[in-house]
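Scroll down for the structure; my scribbles are underneath it.
With one protein chain withheld, the remaining protein chains of the complex are depicted in position.
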Amino acid sequence: MNREMETARGFYDGLRRLYQERLPFNRLLGLSVTSLDSDGGAMAFSMREDLIGNVFHRTLHGGVISSVLDAVGGLTASASLMVRAAGLSDEKVKAMFAQVGTIDLRVDYLRPGRGERFTASGRIMRSGRKVAVVRMEMHNEEALLVAVGTGTYMVG
Amino acid sequence: MNREMETARGFYDGLRRLYQERLPFNRLLGLSVTSLDSDGGAMAFSMREDLIGNVFHRTLHGGVISSVLDAVGGLTASASLMVRAAGLSDEKVKAMFAQVGTIDLRVDYLRPGRGERFTASGRIMRSGRKVAVVRMEMHNEEALLVAVGTGTYMVG
Amino acid sequence: MNREMETARGFYDGLRRLYQERLPFNRLLGLSVTSLDSDGGAMAFSMREDLIGNVFHRTLHGGVISSVLDAVGGLTASASLMVRAAGLSDEKVKAMFAQVGTIDLRVDYLRPGRGERFTASGRIMRSGRKVAVVRMEMHNEEALLVAVGTGTYMVG
Partner (left out) sequence: MNREMETARGFYDGLRRLYQERLPFNRLLGLSVTSLDSDGGAMAFSMREDLIGNVFHRTLHGGVISSVLDAVGGLTASASLMVRAAGLSDEKVKAMFAQVGTIDLRVDYLRPGRGERFTASGRIMRSGRKVAVVRMEMHNEEALLVAVGTGTYMVG
């Protein structure tokens, strides 16, 4: 394996661990990273009683949906920084991840959050030196589109 | 106490119980309703280890902020329906609450979510037959504005 | 030509005329409808001196971009009402168009609005009885994505 591939593997492994294992609220939601590369990332989670927001219809809380879209947006914005990671120390990469932050977020709730398993993915729309814009989508296990969103992230 | 005041008290009590005690995800976040009338509502919650989203800076997860703003927005949109509740049975009022749903949400993260206790409040900007628009704010215990948001809610 | 096709042709012709010829501000911007069917619509316009917003870089005003995205979003939301038009009189269809209105709009400016000819298109994300959500995109003549947006429209 060459140097470049090693850097990439270390970068994505670190990012995956951060979002899946080290961010307390992501763990509370039960998020796992299901794909991650330079094109973006995807995360999945399972329905649980305490994620319900509408007790009449037993659907996901809108806040769970916005949280997961924000998480996968941040993951995607961070993944886009891979090109800057070449040759950086682990400390520097960590500092790069630490400064990624959401500036603003829009979520559109398209269908009631009904299902057993949900997957959210992000796609970079703008990748600047200072600011990244990501579009996100969330589907349930029947591939129905539950929500879409757009996030603007500070990346430098 | 006259009839009208009784209706109002029953309406707000039911709404408070719904948002504070009966919505599972609101309970997971530890939200309590701190004020509620026809002008809108407010909710508060305390910092907790598992609400952290940035382990480097130990600040609130953006998703916690968006969740709480969405919750207080829904509470405010529901409170604005008080004028329609006069003379309705408890079942009808419950049905009215059940159909309140977020159409879309925008959140602006103004400062890192640092603090011990956070309060979010909502104010009705548009109150139509079908759609309500609410502006929301979240402060920490030092009265620093952490985030603002705008939500559009289906109300009929 | 059967009855159904006639209804569809009349519906889309009326909608095209409305957006291209009868809305004064669309005419001021020089918008023309370049495609229109049940999947959505597209509109195009040419760069002009008085559409400039940044005199230093000679790029489109952000307001021109938001205006065109809002216009194509409204066109797309209106086009989605075709299914309701069957058997309606011209007056009723006109009344249907008259009540389509933007509830809210988000625009993400991805690149400077540089170019000679711009095309914007819309795609329905949610098509409810009362509310429709549309995602929009604007490209320049080199197929560079200049901006994306999301609009929520009242449709009933």
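A, B and C are the chain letters, set down in written order, and residue numbers restart from 1 in every chain.
Note that contacts are C-beta pairs under 8 Å (C-beta built on N, C-alpha and C of every residue); 3 or more make two chains touch, one makes a residue touch a chain.
All of these numbers come straight from a predicted model, not from anything done at the bench.
Annotation: of B:Gln20, B:Thr102, B:Ser121 or B:Thr152, B:Thr152 touches the absent chain (contact as defined above). Check B:Met96, B:Leu110 or B:Met154 against the missing chain and you find that the one touching it is B:Leu110. Only one residue in the set C:Gly14, C:Gly62 or C:Gly128 touches the chain that does not appear here, and it is C:Gly62. Looking at chain B, the residues touching the absent chain are 106, 108, 110-111, 125-126, 133, 135, 145, 148, 150, 152.
On the side of chain A, the interface with the absent chain consists of residues 103-104, 106, 130-131, 133, 150, 152, 154, using the contact rule stated above.
Residues of chain C in contact with the chain left out of this view: 18, 22-29, 49-57, 61-64, 66-68, 70-71, 74, 94, 97-98, 101-109, 112.
Rule of thumb we're sticking to: only the chains that are shown with their structure count from here on.
Put simply, the C-alpha centre of chain A and that of chain B have 25 angstrom between them. Residue positions 106, 108 of chain A each touch two or more of the other chains.
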